[in-house]
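Only a single protein chain was left out; the remaining protein chains are all shown in position.
Chain naming follows the written order as A and B, and within any one chain the residues start at number 1.
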Amino acid sequence: MEILVCARRVPDTSENEIELNSAGNDIERDELVYSVNEADNYAVEEALQIRDRVGGNVTVVTVDSEDGEEILRRQLAMGANQAALVSDDAFNGSDGKGIATILKAFVEKGHYDLVLTGVQADDGAAQVGGMLAAMLEYPYASLVNSIEVEDGKLKVSREIAGGNREINEIDLPCVLSIQTGINEPRYVGMRGIRQVASVPIPTLARSDLGINQGAVGEGAAKVKRIDYFVPASSKGAEILHGSREENANRVLELVAAKGGLN
Amino acid sequence: MVGTYSPANVSDWLAPGRDLFLALQVLGIASFIYVVSKRMVPLVRAQADPRFDRPLTRLGRVFKFWLGQWKHPRYRFAGTLHIVIFAGFILLAARAFTVLIVGVSPTFVMPGLSGRFGPIYETLTDYAATVVFLCMVVAAVRRLVFKPARYAVPAKFGKRHTADAVFLLGLIALLMVADSLFSATRFAGHAQQGQSAESLAFLSLPWMLQIAIASMPLATLRALNVGAYLVHAIAFYFLLCYRPFGIQFHVETSLFSIYFSKLDRGTLKPVRWDVPDEHLDQVKSFGVKTFEDFTWKHILDFYSCADCGRCADNCPSNTVGRPLAPRFLTIKARDYVFQHYPVFGKPNNDSRLIGNIYSEDEVWSCTTCGACEEECPLLVEYIDKIVDLRRGMIDDGNVPQSLQKPLKALESRGNPYGKMEKKRGDWTKSPQLQSTGPVKVLDAKNDADTLYFVDSITSYDDRMQSIGRSTARILSGLGKNFGILGSAEKDSGHEVRRFGEEMLFQALRDHNTEAIKESGVARIVTSDPHAFNALKHDYKDVPPVEHISQVLASEARAGNLRFNSVEEWPENNDRVYTYHDPCYLGRHNQVYDDPRDVLDSIPGLKRVEMQRSRDRSFCCGGGGLMLFYEPKEEQRMGVVRVRMAAEAGANVIVTACPFCMVNIEDAIKVAGMEGKMSVMDLTEVVDQHMVREVGEKDVTTEKLELTTVGG
Partner (left out) sequence: MPRIFAYIVHKSGVIDDSAAELLAVARALDPTSTPTAVLTGWGPDFDLACKSVSSSFAETWKISNQALAYPNAELVRQALVRVLPSGSIVLVSHDHFGIDLAPGLSIKLNAAFASDVLAIDGVEGNVLKLVRQEFGGQVSTHVRCDISSGAVINVRPGAFKPEPSAAVSGVIVDKSSEVGTLTTRRRYIETIVAEAGDVDITRHSLLVSIGRGIQEKDNIALAEGLAEVLGAAVSCSRPVVDAKWMEKSRQVGSSGKTVKPKVYLACGISGAFQHLAGIKGSPFLIAINKNPKAPIFQVADVGIVDDLLEFLPELTNQAREFRGVAAK
């Protein structure tokens, strides 16, 4: 099976403290540690496991500046067969649809039975996979937490509310977005990366993929981030001093307001 | 034996006795050589291991551990038994050979025994044979009736070894009986014929047998003599050839396993002895994945294990029910090599060890505490093998998720918690330090002659930072000119290496070495035994390093460090302290007395000793990456240790390692002993009691409560 995994290089939230920079227009990026988006890592591991079960090829692609090579190399060290970097200044400022457009062009240059993305990345949008599928006119399933390969199709389970699982059958070729926890990704150490240090990673520009300038980049973006900010909050807990009933009531209000109920 | 009673002269069979016995000897020796040469095959195919250096030192160890049976008395009864048996064997060696040769050359006498010493030797060996025989009986009874726990074989590790053990004991006993009967019949024969003969030792086995047979007819005596001889020869050669098929092979291999044993305590085997660090990228496979990845010495270890179970008996992992028992690491490997490199048949090696004879959890469960190596009378090595097996798993990407997070954090941030590098030195900004122990960060502007290497947990963990503060205050109080590396310091990498991530360790080591060199310090002090061990044994070209307890002890001896009496804190009147030896300070580096001397210099401090202390100290649960691993166990090592402290009558455990502190603190809560037991670091105890300049007493504004904070 020919499998493509779309990966993304993101600041590692577990090893960074995300803070605003002094200008207030971005996060402080100077001391950030970057790595492959966690869900994408699970997707690559899943692709590798499928390949090892049924045979085939795993390709990892990312749309990024040359910094993206870093994560591609790590995924190669993990066991992917090849990697590709799609990079062009023209892509800067693309919104989710722009990225999906770029990836669509890449997918159409190859022959992939299965395209995987992670459920969501650092922006929490969870959109590229679904958009890509719609553009390619491939069936799509999100929040996938298990995959069984059958003949020409897959049996996938989606994670739905309450820990339940929705079982679907989906025809190939298709696009899936992979949820964290689907498997246990193998470890990639410094040694592994050194061993793939000289594997060539082709870089594809806009013209290589035949992408219309008007479809990507800042000009085409319909959704733009203006700034980053941190809502005001106090240091240390605000201690509630009401009666038990009043406090309980306030707690419930806060739980609801802060998104704890769904 | 002279005259008609020599088995050599027997002519009743197809060939003369001497020819038959010669054939038997040749067959026996040839078979033995064949078996041993087959046993050598895997050693020849294994990895290199340079153990031929420092011959005099090695010889010295042979005297101490092999001839001197140094480790044996650690288990008093069995140890004494073994020493006696061993001494008996050594003594009997010349006699056994004489008996064998006499069947071919009847007049043979061993060189040196022809004169006056001969009869003395005969007497000694009469008793030796008797004693060995008795020991066999005692040993068999022990095995069959008393069944010491450490010989038990849990079901998952196979069948019991009792039958084989008793069989061997029986064979040796038979050998003794045969030898004794041979002597007895010879004496009786001579006596009946009125010839002179050396007398048998009074009350020895030969002596008693002789009493029983003295009045038998000569012909019977002759037959018994030949029979005994035959049994002796067959038993001897059977044993010789059988030993390499089981645990008794240690009789032959122990000399070598001890001669070639590891000389440099605390060091780890490199990935490949024959590959320097710079060329490691060219090595295709790291670690032990298949059997031939072991070194020849490791395979020799598998042959040399006597199945005594002392290692597993002292192994904390085994005690708490983790899947690891060192004894079975060895026995399973031995069974593997016996199966795949058979004496009869061709080598047929197949596959990976992990998932086959070893499970992943078995290998990850080891805390590298070293208790097994400390106990083993044959000096079998374990830590290097565990590390090599881990290297193999890491190389294959087969790492539990719980360890992947901290490893990744170590790679990107230089500490397993994922905290930012620039905050590593922030603990020094604590207001509790400013007046009493301000800490310099060594950089372009600041230098000092001493580096306080803090390491990750003491730098970042809220609770352990108190150890850092205490150490800083102590060093200031002693007038030391010291500083820390601050954000230039990365994790020492001690556990990174022992968990098998060699390349990450080297990156950390190289970074730290560079930083240390740039700081220009002349010496290093640390309050973390893991960092201490790393800097001492894993790092090269760094200034000499001491643990804070060593510094404190020498200052106390010099009179520079004085303490207020515990009576200044009447609320602590009922405190009874016990010192817990951290594995990497005690067992691995043999620093046992310094921390105790420091505690004992505090006037009025009540201290008791736990039963398992010093080199028998019981591991708290492990440090570094071990804090992240999720073992399958029945209880926590820390809980076992806390109960030991309570049993010793203590209510405060003093330790000298931040990881011991974490584990024991957690254990106190889990064991429900809050309020009844507490734990302090040595530096905290010293900090509290040390005499400072006038007016500065009681500067520790931190109240170290008995129930410490945690969640």
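FYI, a contact is a pair of C-beta atoms (placed from the backbone, for glycine too) under 8 Å apart; a residue touches a chain by one contact, two chains touch by 3 or more.
These numbers were taken from a predicted model, which means no experiment stands behind them.
S.K.: What are the shown chains that the omitted chain is in contact with?
M.R.: A, B
S.K.: Please pick, from A:41, A:62, A:142 or A:183, the residue that touches the omitted chain in the full complex.
M.R.: That would be A:142, which touches the missing chain.
S.K.: Which one touches the absent chain: B:11, B:285, B:402 or B:573?
M.R.: Only one of B:11, B:285, B:402 or B:573 touches the chain omitted from view, namely B:402.
S.K.: Residue by residue, what part of subunit B touches the chain that was omitted?
M.R.: 402, 405, 417, 461-463, 627-630, 636, 666, 669-670, 709-711
S.K.: Residue-wise, where is subunit A in contact with the chain that is not depicted?
M.R.: 11, 13-14, 18, 20, 27, 96-97, 100, 119, 122-131, 133-135, 138-143, 155, 157-171, 174, 180-181, 222-231, 233-234, 236-240, 244-245, 247-252, 254-262
The rule we apply is simple: only the chains that are shown with their structure count from here on.
S.K.: What whole-Å value do you get for the distance between subunit A and subunit B if each is reduced to the mean of its CA atoms?
M.R.: Here the centre of subunit B sits 49 Å away from the centre of subunit A.
S.K.: Touching subunit B in the complex: which residues of subunit A?
M.R.: 12, 14-17, 31, 33, 35, 78-79, 184-192, 194-195
S.K.: Residue numbers of subunit B touching subunit A in their complex, please.
M.R.: Touch residues, subunit B against subunit A: 280-281, 286, 394-401, 403-405, 407-409, 411-413, 418-422, 501-504, 507.
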